[in-house]
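Submitted below is the structure of interest, expressed as structure tokens.
The other protein chains are all here in position, but one chain of the complex has been omitted.
For subunit A:
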Amino acid sequence: MFPFTYTRATSVHEAIEAGERGGRYIAGGTTLVDLMRETVERPSALVDIVGLPLSDVSATPRGGLRIGALARMADVAADPVVRQTYPAVAQALELSASAQLRNMATIGGNVMQRPRCAYFRDVSAPCNRREPGSGCSALEGYNRTHAILGTSEHCVATHPSDLAVVLTAFEATVHLVGPEGRRATPIGHFLLPPGDTPDQEQDLRPGELIVALEIPPLPRPLRSGYLKVRDRESYEFALTSVAVALHIRGGVIHTAKVAAGGVGTIPWKLPAVEQHLVGRRPSPDLWGQAAERAADGARPLVHNGFKTELLRRTVERQLRIVGGRS
């Protein structure tokens, strides 16, 4: 690990000033410390933000949910308001990482997680995300766990977060503060697919800090849930996952929110699935027909072709679980 200076920010203003000067924010540290030890990350100045007052979790006036960026994963998962209003959020969090890591890691940091691609973590391997222009080792290498959606010739790593899949399905807003003041952006615009600039993972300007993530109000009654498929039953990243929310009234689906994880370079919204569901009556056939559209546009690699069918089946199963009850 390379030497670095360390300061604790005592206010958001102080943090932004330090961030603007090139300081790297550290919150839970569960991604950053690990990658610093591997010398993938080499910040020369760390700015500790974990003591800032950005950890409130609260219902918004119209029935949405606002989660402070520095709230710990464990605390958000256990929050009664979260569990009652958006159980999929709690499910996704509790299916992530381990109890120890969830005690450390924050919500903002969860969304900011860097790829788990083994070549990204190995500084001796070419990787466009770590070193733009050096090449992508995963394209010709072992790519069983890599993405089938949103890939480019420069990078095929998946986004590792479970929570971000739920936030993407529910069309959450990322609240930011920076040297230019406050702004808000949809999570679907905040997380960037690799394209030609795989090293740019978020729409984040110098010194900007996530202050909160906000889920907009969704019509009630709402059925929602998160399903994660992985190589072992616990403490593992997703091969495929899906977040679903359905608002069914008078026997007809009025609102459908669906996104998938483990398959995209960013959490992958499934508008074709959503559109097929809206206006139709729940039925076993409907879940299958909608799920047929889940892998539209997929481009499998040498070792991950199975993800196309696994994604369809994961979506169908979760639609049946969430929507199947009469």
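Methods note: a contact is a pair of C-beta atoms (placed from the backbone, for glycine too) under 8 Å apart; a residue touches a chain by one contact, two chains touch by 3 or more; residues count from 1.
Basically, contacts and distances are computed from a predicted model.
*Asks:* Choose one: "sulfate adenylyltransferase", "Xanthine dehydrogenase YagT iron-sulfur-binding subunit", "Phosphoribosylformylglycinamidine synthase subunit PurL" or "Amino acid/amide ABC transporter membrane protein 1 (HAAT family)". The correct choice is the protein name in UniProt for the chain not shown.
*Replies:* Checked against "sulfate adenylyltransferase", "Xanthine dehydrogenase YagT iron-sulfur-binding subunit", "Phosphoribosylformylglycinamidine synthase subunit PurL" or "Amino acid/amide ABC transporter membrane protein 1 (HAAT family)": the hidden chain maps to "Xanthine dehydrogenase YagT iron-sulfur-binding subunit".
*Asks:* Who touches the missing chain here, A:Arg37, A:Arg182 or A:Arg281?
*Replies:* Only one of A:Arg37, A:Arg182 or A:Arg281 touches the chain omitted from view, namely A:Arg37.
*Asks:* Among A:Val81, A:Ala99 or A:Ala184, which one is in touch with the chain left out?
*Replies:* Touching the chain that is not displayed is residue A:Ala99.
*Asks:* Since one chain has been left out of the picture, which residues of subunit A touch it in the full complex?
*Replies:* Given the touch definition above, subunit A has residues 1-6, 8, 26, 29-30, 33-34, 36-37, 46, 48, 50, 74, 97-101, 103-104, 234-235 touching the missing chain.
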